[in-house]
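For this view, one protein chain was removed and the others were kept in their places.
Chain lettering (A, B and C) follows the sequence in which the chains are written, and residue indices restart at 1 in each chain.
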Amino acid sequence: MSGGSDERIPVGPQHPSLKEPANFMLDVDGEEITGADLTLSYNHRGMEEAAQRKDYLQNIYLLERICGICSHSHTTAYVQAVEELMDVEVPDRAKYIRTLIGELERLHSHLLWLGVGGHEMGFDTLWHYAWRDRELVLDSLEELTGNRVHYAINTLGGVREDVEEDQFPMLRENLEEVKERAAYYAEVVPEEETVLMRCEDVGVISRETASELCAVGPTARASGVPTDVRKEDPYAAYDQLDFDVITHTDGDLLARVIVRLEEIVESCKIVEQVLDDMPEGDITGANRPTHTLSNMVEEGEAISRYEAPRGEDLHYVKSDGTDTPERVKVRAPTMANWPTVVEGLKGSYIADTPMIVAGIDPCISCTARIGVEVTGDAAVSIDGGDRKLSLDDLSDYAKDWYGQEVN
Amino acid sequence: MDADELKAQIEDDIGDLITETRRGRPRRIEVVLEDPDRIVEIMEYLTGEGIKHLSTITGRDDGTDVELLYHMLQYGEEQGDGDLGDANMVTVRTFVPKGTPRIDSITDVVPGAALYEREIIDILGVEFEGHPNPDQLLLPDDWGEDEAPPLLKDEEPDEAEVDD
Amino acid sequence: MSKLIDWARKQSPWVLHMNCGSCNGCDIEIVDALMPRYDIERFGIKQEGTPRHADVLLCTGPVTRQMAPRLERIYEQMPEPRFVIAVGTCACSGGVFHDHYNCLGGIDQVVPVDMYIPGCSANPEAIIDGVVKLLEGEPEEAELGGTEPPTAETEPAVEEPTAGGD
Partner (left out) sequence: MSFAMDLVYLLVFPGFLFLSTAGMAVQYVDRKLYAKVQNRVGPPAVQPFADFLKLLSKESIVPEAAERDVFVVAPLFGLAGVLTAILYVPVWGAEAAFAFQGDLVVVLFLLSIPSFALFFGGWHSRNRFSDVGTLRTLTQLFGYEVPFFLACLAPAMAAQSWEISTVMTTLAESPLALVLLLPGFFVGLLSLQAKLERVPFDAPEAESEIVGGALVEYSGRKLALFHMTKDIEFVVGAGFLSALFLGGTAPLYGIAGPVGGFVAFALKVLFVVVLLTVVKAAFARVRIEQSVGVFYKWAVGIAIVQLLIVIAAASAGIGGL
């Protein structure tokens, strides 16, 4: 990946534009970025190793804390994998409730990304507007599950809380407001001049590169690859709902903005359908006391896929018949999209790096959670004063470089 | 192209390469590759058939050798836009002896595998032959050479207290 | 004169947010506090990018091994008088990651902490309550577990700022 250029510039980790620590190494040849590499060890908390020491129920609590934005995605994917090994039948109502919370999570995640994207561009007004509307979605989630961030609604065999009919009017009202705001953004944002200057044909990813690098979610769909787990491998209640997969062809940052905006409207439609025909019935299939659920898991392995807001989230669970899993593997969507960032950086301006990185809506907490066993206390080394420049430090470097070029 | 037809087609095309194929849930096909050195060959075959999307590589240490699972997906666009109904998942399972944990890297056939392979290098110490840039991805900078690669079982978790 | 300086310090606490390996649930709740609905700017709180400009360091996450040295460095760069607030259960005690090999379990393992704000993702009201209480000069309550959790009747600190309101 590192090009033949003379200069290798470390960027980050204490970088303000990325709310989470990730470190990029950019190979720079003047203004052009020829190669990029990344290390993610800053957010590495050793989830999977810990997951092997906790039983199936405790793991729901742990895996929910992988990421603050898509916590429901991880628990649903994990629970669906374990349910495959438990031969328990999840009732329809529980499936509908899972879909409802999943789509509300997609709404608040996309609105969050729209705001952060605006902030990256310096367009703080968009940031404030998008996050103000996001509060409506968080209100709905708090109404349904009692918490704004980690909802803890999933359990083995179904959901822990039921939804009542009298909550629906408030949800519908919030939804109406969000849908109207999303339509407003879809109309205004792609037309705004300075947004175009920062987004149009920046970090372009062609359809071939996207599918070659196995990109997932909105990042892939913005380049024309129609991949959406809700259609390909329907889970929860998605087979009984109709919605379409939004794709775009240009594959640049603007396409990613537009795809996410239209997906907000699509998610609103899905939530309305779920509210309209929410079936009756109980909310968990395993009619046993919860603490005994962990021992119902037979020996075997299972893979489950889930369409998280950022793309396909894959959970692999292998059980050896005891109440603790033998191996839990989580591949979060952002891990699949990192190569597209590296590809998008190549040949683009250095100053666009924060925008391109924000383009895939990176969730660094999802990607860095591999298990490690410590045997001794390694000496803590503080990285010295090597040339750690911030992302846009480099455009100044480019100016000097151009200077020599011209005279 | 539903899962059974795909399974039948795989069996007669590359029957010699694989020991057995299993059908779990709908759309899940598992293929056991007996000789790890032919991983690139089977990958070339699969990508030729349109199974190009590598979701991830799962590594597990089962005591004697390291088990690697390549989760591949049949991509939607082969079935035309919009019709994504039957994207089948083909999992290739292969075993690498712990003594000589070495396997060819598939990055030139599936470029998206680079990061997943680096993850396995970090946590299981498996060496991927021909990987373009195998340096550390996930471990902290001060992760000494002497410290064992992460999920290898031979290292007993000594003082990390294991809760109930 | 010192009374005026105290008032000024309480009226304009500049905040630097640092993520030490958190799941970004609390980080987003901190940013939520900046947004129109809660808008901590009405208390004079402004978010700053560099440690040099900041008075209060808002830390989240259970301090992964890789982030510990950087947290120390950032803390040293902040000019006196400086405060540290641990936001969220992970920052207070390591939370669900307390027994992980790679997490040091809580901000107070690395830098002295003045105020603990519990909550698995502490919601914006709790964060505002914590910051304003710290500045109202009640640091002595800040032993582990911090002030009592923000129960219903301690309404979020929306009362008029000390000197003439806006």
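Worth pointing out:
Just so we're on the same page, contacts are C-beta pairs under 8 Å (C-beta built on N, C-alpha and C of every residue); 3 or more make two chains touch, one makes a residue touch a chain.
Everything numeric in this text was worked out from a predicted model, so none of it was measured.
Just so you know, the chain we are not showing touches A, C across the whole complex. Only one of A:His119, A:Arg134 or A:Arg331 touches the chain withheld from this view, namely A:His119.
Taking the complete complex into account, A:Tyr129 is the one of A:Tyr56, A:Tyr96 or A:Tyr129 that touches the chain left out. Across the interface with the omitted chain, subunit A contributes residues 16-17, 118-126, 128-129, 132, 192-195, 197-198, 349, 351-352, 354, 387-396, 399. Subunit C residues in contact with the hidden partner, per the touch definition given at the top, are 4-5, 7-9, 11-12, 35-36, 39, 41-42, 44, 46, 48-50, 52-53, 55, 79-81, 161, 163-166.
The rule we apply is simple: only the chains that are shown with their structure count from here on.
Looking at which of A-B and A-C shares more C-beta pairs in contact, the answer is the pair A-B. If each chain is reduced to the centroid of its CA atoms, subunit B and subunit C end up 43 Å from each other. Per-chain CA centroids place subunit A at a distance of 23 Å from subunit B.
Mean C-alpha position of subunit A lies 26 Å from that of subunit C.
Multi-chain contact residues of subunit B (touching two or more other chains) are listed as 140-142, 160, 163.
For subunit A, the set of residues touching two or more other chains reads 41, 44, 49, 372-374, 380-381. Those residues of subunit B that touch subunit A in the complex are listed here as 24-25, 27-28, 52-56, 58-60, 69, 71, 75-77, 81-82, 84-87, 89, 91, 110-116, 119, 122-123, 132-133, 135-144, 146-148, 150-152, 155, 157-158, 160, 162-163. Listing the residues of subunit A that touch subunit C in their complex gives 13-14, 16, 19-21, 41-47, 49-50, 61-62, 65-69, 71, 112, 128, 131-132, 135, 138, 147-150, 363-365, 372-374, 380-382. By the touch criterion given at the top, residues 1-2, 37-41, 44, 48-49, 53-54, 84, 207, 211-215, 225-228, 231-233, 244-245, 247, 302-303, 305, 312, 314, 316, 318, 326-327, 329, 331, 335-336, 338-339, 368, 370-376, 378-381, 383 of subunit A touch subunit B in their complex.
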